[in-house]
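As you look at this complex, bear in mind that one protein chain is not there, while each of the others sits in place.
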Amino acid sequence: MYSLEEIANRIGASIVGDPSTAIERLGSIMDARPGDLTHLSSSHYREFLKDTQASAVILTQKDVEDCQVDALVVSNPMLAYAKASQMFDDRPRVPIGINDKSEIHPRATIGEDVRIGPFVVVEADAVVDNDVEIGANCHIGAACRIGEGSVLFGSVILYHNVRIGKRCRIHANSVIGADGFGITPDEEGKLNRVAQVGGVRIGDDVEIGASNTIDRGAIKDTVIEDGVKLDDQVHIGHNCVVGSHSMLCGCTGLGGSVSIGRHCVLAGGVGVAGSGPLEISDGVQIGAMTYVSRSIKEPGQYQGSPLHTPISKWRRNMMRLTELDNLAKRLNKLEKQLDEKSQSHNDS
Amino acid sequence: MYSLEEIANRIGASIVGDPSTAIERLGSIMDARPGDLTHLSSSHYREFLKDTQASAVILTQKDVEDCQVDALVVSNPMLAYAKASQMFDDRPRVPIGINDKSEIHPRATIGEDVRIGPFVVVEADAVVDNDVEIGANCHIGAACRIGEGSVLFGSVILYHNVRIGKRCRIHANSVIGADGFGITPDEEGKLNRVAQVGGVRIGDDVEIGASNTIDRGAIKDTVIEDGVKLDDQVHIGHNCVVGSHSMLCGCTGLGGSVSIGRHCVLAGGVGVAGSGPLEISDGVQIGAMTYVSRSIKEPGQYQGSPLHTPISKWRRNMMRLTELDNLAKRLNKLEKQLDEKSQSHNDS
Partner (left out) sequence: MYSLEEIANRIGASIVGDPSTAIERLGSIMDARPGDLTHLSSSHYREFLKDTQASAVILTQKDVEDCQVDALVVSNPMLAYAKASQMFDDRPRVPIGINDKSEIHPRATIGEDVRIGPFVVVEADAVVDNDVEIGANCHIGAACRIGEGSVLFGSVILYHNVRIGKRCRIHANSVIGADGFGITPDEEGKLNRVAQVGGVRIGDDVEIGASNTIDRGAIKDTVIEDGVKLDDQVHIGHNCVVGSHSMLCGCTGLGGSVSIGRHCVLAGGVGVAGSGPLEISDGVQIGAMTYVSRSIKEPGQYQGSPLHTPISKWRRNMMRLTELDNLAKRLNKLEKQLDEKSQSHNDS
């Protein structure tokens, strides 16, 4: 429980109302109860403001007058709410110390105030910095490094030579540093594997969702830069670079040697893969379920995925799509015919 | 081994043939051997009925006369077979008791006849009801509840405050309750995380495949209702609701705040995600690899994914698709031209 004043100080808001109002939890503007803190960050929800039962609302100056309860006034309510929300995160933590059911290699280096749960393995020459938290059943490979304050939830697997920055959070069952998919056929078409001798380097303040796979580089490292946020079930192929402060939503996959710029947004289910290396420039936003097969050099929004329709319509349209080039040629021909006609008409 | 009579009793079938026929295992109608029980549930397989080597076939009244072996007559052979098949499931179970290589918090509550494998962690205030089975390396977070008779296969991770109903089955490596993907940029484009303080609530008789990710809600719970069946590698974003008796096939993903109605079927690789909350009504069926970006209010079948063609054709058609709006405008213009011509023709 916090007073409104404590929250205002943390997020840099000015208070309209009673600074001593007690805030017990977070709520959404439609369903909030007394004791809740909520926010108005999108005009979609403005209609709920006047009747909200929340004890306080984070909002901008222009919405203050419609607010019947206490208000915290800021310029960016969504961002302010994000900061305030951290105060209410009641996630239980692994206790400080090394659980005696874990297996720590004598050549591993473990910092201060580290939290290591049961059934964890830390291999030789790994370095676990101060204040790191490692959940149950994680595996930290040889020569890995985990920076100060980072959190690995349960069953995260780091292969050898994976380096993770400070204050990262890696959710359960993610796998970092498995072999990249380097495969080449021999004369008979039998497939041979190319050894993957690079590592993975992850910057500071990176968030990695559950069940991600981030492959090690073939020779150089696969790189995730500072501040990147990855949702669940994201796949990053070998030699990729994801630029700082980009976000990739759920189920998105990058083939090998894809570079994503800074401040990009890839929505869910996007696939980026070309026949060779492929680059997405800074500031690109790609819509959900889009296939990107070529580099994108200009910032902006892009999409490729078709819209759903009732299935009978879909069937007819998609059959036509398989003949679209012919349709276009027939259209060309008609235009030409008409043009000639009107030409001859004019001539006559 | 069961007699035909035992099976008939279990599934409510009438026997045409010898009730004492011994059934040893399940078989498919094409490959069945003596001792097998099979079924005829689809007209695609009717041609195999007269020659099947099975000892008995589950079928409808109208197929009895073409059946040369013993028959179990029912109205819905597929359903009857599903029920009979359970009698032959020989899956080895975790033995009753708590493996001494597990770590159970003293404040956890463990019911009767519970089966807990090795290297399992059960955190404080978790409740594991009677007859629950928990495979090796699972992690049950604080304050979770697992209802009577539910089964968690290996390495399932439940974050804190995940509540699971009765008779659920959760396959290996699924992660339930990881943080939802609530991310907001600051003034410089740096990405900030919104704390996710909701939980996950899963009804009774829910089946969750391997390597699913079901995120906890931002404020309220993410909800999976009774009888839902999820295939492998399904992703459910925060605040989603999946209505009772709906099924989501492999690799399907729901973005945040998606509501799926009851009795829906989402085929494989479907992506549902919009810019805001999005609702799919009851009784909707969505074809494989379809992108759904807007709410669907009418029951029925929908699809969006294009058909494959040989690649040279694909290239030409897809280049044309990037100019389809122009093609359509040119068609409009031609129609107008022709219309005017015939108009002037009629006028002259």
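By written order: A and B. Residues from 1 in each chain.
The definition used in the following text is that a contact is a pair of C-beta atoms (placed from the backbone, for glycine too) under 8 Å apart; a residue touches a chain by one contact, two chains touch by 3 or more.
All values reported here derive from a predicted model rather than from experimental measurement.
Trainee: Among A:38, A:85, A:211 or A:259, exactly one should touch the missing chain; which is it?
Mentor: Within the whole complex, the residue contacting the unshown chain is A:211.
Trainee: Please output the residues of subunit A touching the missing chain, sorted low to high.
Mentor: Residues 101, 103, 119, 121, 123-124, 137, 139, 141-142, 155, 157, 159-160, 173, 175, 178-179, 181-187, 189-197, 211, 213, 215, 219-220, 233, 235, 237, 251, 253, 255, 271, 273, 276, 286-287, 290-294, 296, 300-307, 309, 313, 316-317, 319-321, 323-324, 327, 330-331, 334, 337-338 of subunit A touch the chain that is not shown.
Trainee: Which positions on subunit B touch the chain that was left off?
Mentor: Against the missing chain, subunit B presents residues 25-28, 31, 44, 76, 78-79, 81-83, 85-86, 88-92, 99, 101, 117-119, 135-137, 153-155, 169, 171-173, 207, 209-211, 227-229, 231-233, 245, 247, 249-251, 262-263, 267-269, 288-289, 305-311, 314-315, 318-319, 321-325, 327-328, 331, 334-335, 338, 342.
Note that only the chains that are shown with their structure count from here on.
Trainee: In angstrom, rounded to a whole number, how far apart do the mean CA points of subunit A and subunit B lie?
Mentor: 25
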